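Removed: one protein chain of the complex. Kept in place: all other protein chains.
Chain nomenclature is as follows: A and B, assigned in order of appearance, with residue numbering initiated at 1 for each chain independently.
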Amino acid sequence: MTAVEQAPVADTTDVAETIDPASGQLDKLPRRHSVLRMSEVRAAELMDSDPIDGENDQTMLMNMGPSHPSTHGVLRLMLELDGETVVRSKPVVGYLHTGMEKTAETLTFLQGPTNVTRMDYAAPLFNELVFSLATEELIGMEVPPRATWIRMLMCELNRISSHLLFMATNGMDLGAVSMMIYGWREREQVLRFFQKVTGLRMNHNYIRPGGVAADLPDGWRDDVLALMEMLPPRLEEYDILMTGQPIWRDRLQGVGVISQDEAIALSATGPILRSTGVAWDLRREMPYLAYPDVDFDIVVGSYGDSFDRYAIRLNEIRESMRIVHQCLDMMPEGDYRAGDAKVTPPPRARIDESMEALIHHFKIFTEGFKVPEGEVYVAVESPRGELGCYMVSDGGSHPYRMHIRGPSFVNLQTMPHMMADSLIADAVAVISSVDPILGEVDR
Amino acid sequence: MADDTETADTETAETEAADTEAADQETAEEAAPEVETAYGCPVTYSRGQKVIHPSRGEWLDVAVQLLADGWNMCVDVTSVDYLSYGVARELPAGVNAERFEVVASFISHSRAERIRVRIQVPGDDPTVGSLYALYPGSDYLEREVFDLMGISFEGHPDMSRILMPETWQGHPLRKDYEVGVIPVQFKAPAGKGSE
Partner (left out) sequence: MTLITNVQDQGLEGLDHNVITAPIEQLVNWARARSSWPATFGLACCAIEMMATGGSHYDLARLGMEVFRASPRQADVMIVAGRVSQKMAPVLRQIYDQMMEPKWVISMGVCASSGGMFNNYAIVQGVDQIVPVDVYAPGCPPGPETLLHAITTLHTKIETGELLQRRQETGAGANLTVEQLDGQGVSQVVQIGKKA
């Protein structure tokens, strides 16, 4: 890490002074000066220049990442430090920019989920879901109830595995390495079920426009029940290991606090918003799939600190398990994908018998299906917040434009505010509790 | 801030365009009084979702009204390049189709509703007023639009690239920017005959 002492950096343009803050939400951000706005060129210059001697008010510019064990992949942080205190900070992203939105324009609607599933790789099914929902909304098609319930079941299991991943990395970042091992252990069990259903452990391409790729395999119910039996005692274990433990509490409570106004002004969603006491969950407020039919609670915090966000995620696992149980009870029989011959390929058995089915199958996979023109925005509640998909179609078989609103990307904006005036060790706790998945940030 | 942009707009080469646009809108409103409006802009419904179409000049005033009216979170800002859009675009009467479109989505927590705003932005002057002062959460989203689509937001404190390297040339999501496919060369596996 390069670190050179420098006088306070003065080249930030803070528009806040030129705009009347009273008219907007900007004045709801008391810590807005903690956002470091500096180009990499300027930062490099400062880092290379000699420190100015004999000044007491010097701050230090430090670079953290993009290859750093506690930055969750390839997040880079530019930190302006005063001693060990973070004065200002700037998350630098883009190190994983994959051009997926551009690639999406060259893939058909049927191929689309393959692409988007690689965005938020901790919760791939949600990406597929939001893409499929947007496509279905554009076509105006209905999916059969069984498909809806399978989607819901798989997504809730995915929420569990994603939060388990959070538990693991959060533990690792804060030095609770045994938690990391436990988190992976439990996640592995969920992944095993995914592999059984979708063929892959991650990046499933399972939820597709029109339904899901394949029906649940035989014995799925027992597998899910086994998971549901395995998890509760393990969650109890986490509670003993971490929730009630004084060291853990000291590391997280009162760290990375964000107020309700700040969270809303910064467009934060998901556990960050809920940790400030706003009971906002798209599954409840703007229901999709069959969420109105299931019973679950929204977990909210009250202090807006890292501990609340940890506790929310832990308890969301429990809520998801409740939903999974209800999915088991209510799973309807029927088709697992729409019978709409234009969108879904014909059943395998028919291909052997009928020439038309074969041609049709061929056409769907080579040309794709056409989607009526229009534009639509669909959002689902991913483990990280509002995952939105804005899709424009020009009537062809490829999306004209596909934009994903990644919750991690937007939530990242809260980071400088949460880190302001905290120690650099707490900055790690903050990064961890925002739980960004860089694949989704950079897309 | 809003006034600034408006005057800035009219000062630029956009004067005539803005005038005709405004005139168009008036006539449209006179001719078809049943056109639904909200916040002084025409409203359309796209697959049941409410969309309003302010002009570039009105945009920030509309945003002020949106905030005052309880649309308390700006969830998304994105953009579309309609350069090669083959079919006619569905726009309400009085709204001139331009090359770019900036699309912002807002949410009201109290009413649990969404509203979307589509602003036409001409290709030869891709600028639009920034939401930053009103909705600071639009910060990164606007930078992303600037980076990938090359539309700059006036009044944003840091209009710089966010995803691409700072020295990158061009704006990848524009339709006239190549996908950048590199042809794949397949090598025959060792031992198998290759011509």
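Keep this in mind: contacts are C-beta pairs under 8 Å (C-beta built on N, C-alpha and C of every residue); 3 or more make two chains touch, one makes a residue touch a chain.
Keep in mind it's a predicted model, so treat the numbers as computed, not measured.
Undergrad: What are the shown chains in contact with the chain that isn't displayed?
TA: The chain that is not shown is in contact with A, B.
Undergrad: For the chain left off this view, which of A:Pro30, A:Gly140, A:Pro232 or A:Pro347 is in contact with it?
TA: A:Pro347
Undergrad: So which of A:Lys28, A:Arg42 or A:His68 would be touching the chain we can't see?
TA: A:His68
Undergrad: In the whole complex, not just what's shown, which of A:Thr59, A:Asn115, A:Ser306 or A:Gln413 touches the removed chain?
TA: Among A:Thr59, A:Asn115, A:Ser306 or A:Gln413, only A:Asn115 touches the chain that is not shown.
Undergrad: Touching residues of chain B against the unshown chain: what are they?
TA: 163-165, 168, 172, 177-182, 184
Undergrad: Spell out the interface residues on chain A facing the chain that's missing from view.
TA: Against the left-out chain, chain A lists 66-69, 73-74, 94-100, 102-103, 114-115, 118, 121-122, 124, 165, 168, 180-182, 184-185, 187-188, 191, 195, 199-203, 214-216, 218, 347-349, 438-439, 442.
Throughout what follows, only the chains that are shown with their structure count from here on.
Undergrad: Give every residue of chain B touching chain A within the complex, in rising order.
TA: 1, 46-47, 49, 64, 67, 72-76, 78, 80-81, 85-87, 90, 103, 105, 109, 112, 114, 116, 132-141, 144, 148, 155-158, 160-166, 172-173, 179-180
Undergrad: Which residues, counting only chain A, touch chain B once they are in their complex?
TA: Within the complex, chain A contacts chain B at residues 12-16, 18-21, 23-26, 29, 32, 37, 39-41, 93-94, 97, 99, 101-103, 105-106, 137-138, 140, 264-269, 278, 280, 285-286, 373-377, 379, 386, 388, 390, 392, 394-396, 400-401, 403, 405, 409-410, 412-413, 442-443.
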